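Removed from the display is one protein chain of the complex; every other protein chain stays in position.
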Amino acid sequence: MVPTQYYLILSAILFGLGAVAFVFKRNIITIFMSIELMLNAVNLAFVAFSQAFGKVHGQVFVLFVIVVAAAEAAVGLGIIILIQRNRQSLNVEKVNLLKL
Amino acid sequence: MTPVLLIFFVLAGLAVLGAVSLVLQKHPIHSALSLIVVMVCLAGLYLLMGAEFVAAVQIIVYGGAIMVLFIFVIMLLNAGEEERTDFSKIAKFAGLPLALALTAAIAAAVVKPDQSLHPVTEPVIAKATEQISTMLFKEFVYPFELTSFLILVAIIGALVLAQREKK
Partner (left out) sequence: MIEFLKTSVSQNAFWLITIVKIVLLLFIVLTVNAYLTWFERKAVAHIQSRWGPHRVGPHGLLQPAADGLKFLFKEDPTPAGVDRFVYYLAPLLALALSLTALAVIPFGPNPLPFKILGQDVYLWIMKSDIGLLILFSITALSVYGIALAGWASNSKYSLLGGLRSSAQMVSYELALTMSVVGVLLMANTFSLQEIIEKQARPDAHQWGFWGWNFFGWAHGGIPVPQIIGFICFFTSAIAETNRAPFDLPEAESELVAGFHTEYASFKFAMFFIAEYTAMITVSCLATILFFGGWHSVFPEAWSIPKYIPSATLIPFGLWVIYDGIKYENIFGKIILPAVGFVMFAIGGTLIALPTVNDFIQPIFWFTAKVFVFLFFYVWARGTLPRLRYDQLMNVGWKLLLPVSIANVILTAAVVLWRSHP
């Protein structure tokens, strides 16, 4: 029997790593993948709590999070393709036309 | 060290290794493969907790559709290795300690002494699939129908965004 705290610590570590990747990486697609990693960490916390309380509400919410992540990935990757077409580069620092 | 605890540590260790590899790899394809490893390990953890339907949906939808979409885009846009650009000096020195502080803060917030978590009566929820499906079609039917509408909107959005300019 794995205590619930272990799952929650793992979820926190994955979320922290996702946040680090989000801040430090330059490639837009890698930044997007770090968002997916953070969503996965949150899903793990949901399922851990669902098991701790013995009800399936957490798992139902995980299904909704997965669906929303899928929709977001589709639209986000469309935007990334447009950025690549316009700026000819996938470096996030090149998307700076609104800079002062 | 029961077998369940051993499997948990193996899967958790692999997931953390995958996430670290996502941060450290230079080529986006290697980061994508590391993310797939993380997702499959998380699916294994869900199976360990008895959430079998969620584990299957995670692999089919996340690992089999969303990550395939990522890999398609990386291949189509011919993404190369990351170039080194110089960011601020502060980020180099304060970045990693601040990230550790963030993780520690989140972990401390969720790992309180467990007076609010009821003692777990059974390690695995029985017939989770049936309960999820009953709940999806009885209590959560309105969000369920809304998500189908959301997917339709996302499909239309992605189609419009990826069109070429009409001459």
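When the chains are written out, they are named A and B in that same order, and each has its own residue count from 1.
Everything below uses one rule, namely that contacts are C-beta pairs under 8 Å (C-beta built on N, C-alpha and C of every residue); 3 or more make two chains touch, one makes a residue touch a chain.
Nothing here was measured: the structure is a model prediction, and the numbers come from that model.
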| item | value |
| --- | --- |
| Contacts of the hidden chain among displayed chains | B |
| Given B:5, B:20 or B:33, the one touching the chain that is not displayed | B:33 |
| Candidates B:24, B:60 or B:160 - the one touching the absent chain | B:60 |
| Touching residues on subunit B - with respect to the absent chain | 27, 29-30, 33, 36, 43, 52-53, 56, 59-60, 63-65, 68, 71-72, 75-76, 129 |
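Note that in this section only the chains that are shown with their structure count from here on.
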| item | value |
| --- | --- |
| Separation of subunit A from subunit B, taking each centre as the mean of its C-alpha atoms, in whole Å | 6 |
| Residue numbers on subunit A that touch subunit B, as the complex places them | 1-2, 4-21, 23-27, 29-30, 32-34, 36-37, 40, 43-45, 47-48, 50-57, 59-60, 62-64, 66-75, 77-82, 84, 90-91, 93 |
| Residues of subunit B defined as touching subunit A within the complex | 2, 4-5, 8, 12, 15-16, 19-20, 22-23, 28, 31-32, 35, 38-39, 42, 45-46, 48-51, 53-54, 57-58, 61-62, 65-66, 69-70, 73-74, 76-77, 79, 82-83, 85, 87, 91, 95-96, 99-100, 102-103, 106-107, 110-111, 114, 117-118, 120-125, 128, 131-132, 135-136, 140, 143, 147, 150-151, 153-155, 157-158, 161-162 |
